[in-house]
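Every protein chain of the complex appears in place save one, which is left out.
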């Protein structure tokens, strides 16, 4: 039951291997990768930044909550920080359980709570040269960088 | 969008690699592995047998149904046949999508439907030397082999 | 009389003692053929627990048999 922030690229096969358990009939994995678009804009790269000490503390709580709520055998989550190129792995969650329902539900809960609660921030770099911190648009001057452009016409 | 029966061991990293897609922000994977117990009995090994031609036809329909029902980008399922030892990978499902909800739901639907509809059979070999085809217990003489033993006392 | 080919899997393969056979039967439908073979070979699965595939597709038990048909009786599945 672990949660970790990693400045190094993630290796999903090695991460999954750490959860192998002969009692486990089911393994569910989630990968969040850098996709080439967001809300209609072409994305070139992402930058993730974390308040690592608190992120690992809050992440460990999230994994422990999932283990208390669902009958799982093991669970882990690792979130990458730094600059990521298109297609790179940003976050990985793996869960093992005897039966599949618990692994699916716990994996989903861990990624949902991680996105909602863990102090990690994402800056998108767009193909048009602009960039912006996601969820940080306001009515102030910083809003311009993250606003969705009007429909093409 | 594929479904395949494989007499060869499955390589999850290679299978996942075939689904990489720069449009995909989310990837969800399910692995079903041979666990060391079932309904209280110690299991030594499993044997899977498939009516391969119809299994691949029905499996392809299941994957296509998931693609019609959920906004996913790619999906694949491979089921192993033959004798499997403890911990070996019996079934693998991978799904990519732009956003995570669709990948989770489609992955779950594919494994649920595969277990319910695809003509594949499983024989468990128990530590006590007995063996039995799962779901084939009846009131007839074959029942003895698959019946759950009474609680230990 | 019609002559059909049968393939057996899993428990039915073991109870029949072989993987396939060709046979000539007076059974008019797939369901009648299962009943005939269940009696002859002591199949323990009631017909309500079994499905049938004819020529590579799931079919209804009341499908009329035709010479050359390939039949598979499908015990309860248990993939995954």
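Letters are used for the chains, namely A, B and C, taken in the order the chains are written, and counting of residues starts over at 1 for each.
By our rule, a contact is a pair of C-beta atoms (placed from the backbone, for glycine too) under 8 Å apart; a residue touches a chain by one contact, two chains touch by 3 or more.
These numbers were taken from a predicted model, which means no experiment stands behind them.
> Omitted chain: which shown chains does it touch?
Per the contact definition above, the missing chain touches A.
> Across the whole complex, list the residues on chain A that are touched by the chain not included here.
For chain A, the residues touching the absent chain are 32, 48-51, 53-55, 57-58, 79, 90-91, 111, 114-123, 133-136, 138, 140-143.
One rule holds for everything that comes next: only the chains that are shown with their structure count from here on.
> Which chains sit in contact with both members of the pair chain A and chain C?
Where chain A and chain C share a partner, that partner set is B.
> Express in whole angstrom the distance between the two chain centres, defined as the mean CA positions of chain A and chain B.
The answer is 27 Å.
> Identify all positions of chain B at which a residue touches two or more other chains, and write them in rising order.
32, 111
> Tell me, which residues of chain C touch at least two other chains?
In chain C, the residues touching two or more other chains are 80.
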